[in-house]
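Taking it in order: structure first as structure tokens, then the write-up.
The other protein chains are all here in position, but one chain of the complex has been omitted.
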Amino acid sequence: MTLEPLLREHPFLKGLEPEYLTLLAGCAMNVRFREGAFLFREGEAADQCFLIREGKIALEIAAADRGSIIVETLAAGDVAGFSWLLGPHRWQFDGRAVEPVRAIALDGVCLRGKCADDPRLGFELMQRFARLAIQRLQATRLRLLDVYGNARASAL
Amino acid sequence: MHQLSEHALARPWTEPAPWRVTATRRESADTVTLELEPPSGEVFEFRPGQFNMLGALGTGEVPISISGDPATGGPVLHTIRDVGMATHALCALEPGDRVGVRGPYGTWWPLEEAEGADVMIIAGGIGLPPVRPAVYHLLARRDRYQRVVLLYGARTPADLLFTDELADWRSRFDLDVQVTVDAAPSGWRGDVGVVPDLIATTRFDPATATAFMVGPEIMMRFTVRALRSVGVPDDRIFLSMERNMQCAVAMCGHCQLGPFLVCRDGPVFCHQPLARWLSLREV
Partner (left out) sequence: MPSPANPEGQLIMARSHLDQLLGAITRRGFRLIGPTVRDGAIVYDEISSSADLPAGWTDEQDGGRYRLRRRGDDALFGYNVGPQSPKRYLFPPSSLLSRVRSEDGLSFTAAGEPDAAPLAFMGVRSCELHAIAIQDRVFLGGRHVDPVYSGRREGAFIVAVNCGQAGGTCFCVSMQTGPRAQAGFDLALTELLDAGRHEFLVEIGTARGAEVMSEVACRGALAVDTEAADQIIQRTAASMGRQMDTGGIKDLLYENFEHPRWEDVAGRCLACGNCTMACPTCFCFSVENVSDLTGTQAELHRSWDSCFTMDHSYLHGGAVRVTNRSRYRQWMTHKLATWIDQYGSSGCVGCGRCITWCPVGIDITEEVAAIRADGAMAGGPDGATQPEPAGPAAQEGQTHDA
């Protein structure tokens, strides 16, 4: 049983041609994480990306003096993991399941191979990842503005 | 959306009425809710979205949104964030203290016009108090509306206001409550992200829904963009705007926003006539 139907229904791959879905299914694996489990850890080799189907993931960073801080949460329909795309292929943050998570894990090495073989597939995937990255960048910039902060206390 | 308030006209605008603090509640590190009572015998009525001018003795007056339930009698709730001298003095008041109050002023959320379809209430930071009266109104007439959604964003979990009420609302099946913060400590089970990004994943009918929004201007700008991109028309997006306000009676000239006086033509504005002015800088 292939994972093609699951891939097809995930918003991230919406509109991708069926033959590419078949190709990607070859790199795909169904995964589950229980609440509290870590999908990935900062510094570890990053060779996967996760298309989230259900649940919530917190992207966290640990600081000795402040404990762990959540910088972003991702939910059903989102994608976790850009570090497989470009070297050095290391996770930049911890990824923890806040609730039980069901996702499709795509193997990075497999994906990169298939993109190298068919640059058009590579372009399709790059576009989708770029759109996500830009959206996250805009949201991050918005948070950087600290719009809820106390204007008098801030230097901005 | 214009209002002729008996109470606001009862005395000259230069003479506030001496109200009494009946209770105070600390909502977060820098935010306090004051429960105020008018002088005995006076009846006070307001509509969701309106504000009063409050002034502690010796400090200037500031516009403060009325944050309680318009349907219940009793003390009138005002939620205040400590950001300057006047608000600091208000946040320091104790039960029994007196404060000058005049109002209510301004336009209100067009809640009746929104009946029969979905309603999105979108609040950022100190923007939740001005829409809370609207939420009470909606819940009291729940069957007149379709889906009701509350999107609320704050800086961190510690900055969330009315957390008990949020928990109650969240447990209702007829209310979709989504809360997001800019950053959170590890124990937080809610979302970390920005309010505009919640729009795309919220279930509602953009073609017929009405959105009521209060928050920092930047947040509202991005949220309006997100609403428009999923198809909510300009004339069904309402914002509560802020400008420097001193007289609140359309005479001192400070609250101008292009052709509008925020104290008289707002604070609740329909986005459609406002849009061209919001896109200009330094207006």
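A few remarks follow.
By letter and in written order, the chains are A and B; residue numbering begins at 1 in each of them.
We take it that a residue touches a chain if its C-beta (ideal position, glycine included) is under 8 Å from a C-beta of that chain, and two chains touch if they have at least 3 such contacts.
All values reported here derive from a predicted model rather than from experimental measurement.
Taking the complete complex into account, B:226 is the one of B:77, B:194, B:226 or B:268 that touches the chain left out. In the complete complex, the hidden chain is touched by one of B:34, B:64, B:111 or B:247, namely B:247. Contact between subunit B and the absent chain runs through residues 4, 8-9, 12-18, 20, 55, 57-61, 83, 98-100, 196, 200, 206, 225-226, 228-234, 242-244, 246-247, 249-254, 256, 258-261, 264, 275-276, 279-283.
One rule holds in what follows: only the chains that are shown with their structure count from here on.
Subunit A and subunit B have CA centres that are 36 Å apart.
Per the touch definition, subunit B reaches subunit A in the complex via residues 30, 81, 83-84, 124-126, 153-155, 159, 180, 182-186, 188-194, 196-197, 201, 215-216, 218-219, 222. Within the complex formed with subunit B, the subunit A residues making contact are 56, 58-60, 67-73, 75, 77, 96, 98-99, 135, 139, 142-143, 145-152.
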